[in-house]
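I'd like to ask you about the structure that follows.
All protein chains of the complex are present and in place, except for one that has been dropped.
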């Protein structure tokens, strides 16, 4: 009950955060990102990093910084037929500045629409290919009359910085990290990815309040692709610390959960997420890794091959609102955000509990009776299972099986096995395996 | 036909043995065990071992020896309302001696019943927690009137010995043993485990009459848990001789056969039993190892991890008569006992035949024709299969495949392949692999 209230409250807080962040025009660089990270600093004390334009990051180079103040298309009657102030999606993200009159024919080469969903504005970008453009509903597009249009994009594309946020929750082991990565480059789009930002931030806050964590947790709030490439390039020597990782995105819609496995496919994080999803009792979907998606593409590039999966609700591209103006505030809900946060917390709960133990008396069973650990298995279900859990742990704790593997083999819950492990440790019968 | 008669005769002999052993009050120590082993010595010349109370065996210590002569509950009218002489199950096994008057209220704390099967006496023990008690039908329990009861248990719990029986059938290889282990600690219960004792004893007799065995066969007649722990402790340095093993129990009821695999799950014994069960053509069940059950718990503890499975009919706990007075002489039959013995014999037959061979001419097929081993495969089914068996053996005998693996890959029977192997050995084309 307490947990449910907690989740409900968190869901509403995350929704409020999304409402504040929604109007900001973000991109892979620029002040929108800085403003977003500043707001997140009210929730967690994240560190803001600035990487100068031109910095070489593997095969790439940090691009010029883009900022925009205003943009519109005005007809000869002086009416703004498209206005950045109405929606920041109207401008092709990373558009060059432009201030001139163009014919309808020329204009049309720079307009993007979605004829199949004619009322929606598409979200388009042109980061590495200098261009300008406007994204508009098809209903607006088809009514544009022949005219000379005043096109105005008050943007700058200049040397500056790529900005990202980083937050570390230190656990007892500084050398073993869990990475949570979320992209912060999208403008007014809610599910992709204000939902991921909100869940990551609240998960970070939750973990920073825990008194005893085994792993350290590193949260990255970065622009997609260039952000993860930049971070990996700057932190290459510490990458081996990453024991597990998740890319957090698309976490506010009502769809079932989807987990895309790491490139390895059999990493511990893959098993843990599958176990937690199965335990929810709800429908879910697990898909194999593919090199198309979010920043897992970089974490799972062959030179790194990190154990990083991607845990979302409905996958990008599987809902029509994806990358359109319809991915708005009505598309995400407090309830779904809360549920997503709860799932991430449970994944981490199982990761923390998934230790490997060593039975101190591997030859035959120890005598449980004289240690008060022997109960008839004829008792209540829970007590019977605890007794079975004790036997399973003793039998499987040869240093080769994790708690999760014992759960899967025995059909018992991780939670219960973890409880049994505590009893056995207290009785001096089990030790945590250090290797 | 001969085999069938043999099995029928064996079934009846085993049933007679069970009838003689049934009345004896056995426990994990004491004279009941000695008397039982003495009777078994009429069938096989087993060796009786005595291990003193207090001997340290891994995390355990051999307990005091328990013996009982009589026990009853007498009401104030001098009537024995519960009498050990009627059934040795009436006494909580390992009860301390007691001779005093108790109120009904106190007495009830020491009575055990089965309300769901009110006419049956439960079987209960208290080996390592000193206590006294009586097990009675619920119908008796619910009619006990308020009275002062004379409770009398004429038992002793004193320093003595743990007794077990051991029988070795020496095969041509003294360093490779098959272990058959059965527990002898239960009082008047037939399926669990006079059936296991009888099948093990008659299997031992059968093997001791064979002129040529490849493996040596070690039979253990031991008290459950403490018996296997004691034997493993005393024989720790020879345990690596155990190449295969089975725990024999619950072999007299009418249920289908159940095989519980060794902890390894892919041991040769696991494959052999699965093959033999499949070949019976009858329904059967194979379950994975779990650390709850009989002495396989100790043999399969992680420090030993021996290839020992448990081959039963209906599993303990899956029939309501389990550990009650209803597991009586009517619950087991000569026919089922005979069938169980036949199955164990067939398992050993396949284990003996499951050799690994080396083809002497591994490059291309040898010329079978000039050795009289080439028959057209257009002949009778049996001759055609023998010809195929010859080809399969030659092709797969690279020292990496056992006869059973060749049987599984080819779909041919082990028996037929063994016959083909003899022909090829006689022709000098095949040798047994020594490694």
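The first chain written gets the first letter, and so on, giving A and B; residue counts start at 1 in each chain.
One rule holds for everything that comes next: a contact is a pair of C-beta atoms (placed from the backbone, for glycine too) under 8 Å apart; a residue touches a chain by one contact, two chains touch by 3 or more.
Quick caveat, the model's predicted, so the values are computed rather than measured.
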{"item": "Candidates B:105, B:364 or B:380 - the one touching the absent chain", "value": "B:364"}
{"item": "Sole contact to the chain not displayed, among A:261, A:297 or A:345", "value": "A:297"}
{"item": "Which residue of B:267, B:336 or B:394 touches the chain not shown here", "value": "B:394"}
{"item": "Chain B residues touching the omitted chain (full complex)", "value": "359, 361-367, 369-370, 377, 388, 391-392, 394-398, 409-410"}
{"item": "Residues from chain A at the interface with the omitted partner, ascending", "value": "57-60, 128-129, 225, 228-229, 232-233, 236, 263, 288, 290-292, 297-298, 300-305"}
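One rule holds in what follows: only the chains that are shown with their structure count from here on.
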{"item": "Cα-centroid distance, chain A relative to chain B, in whole angstrom", "value": "56"}
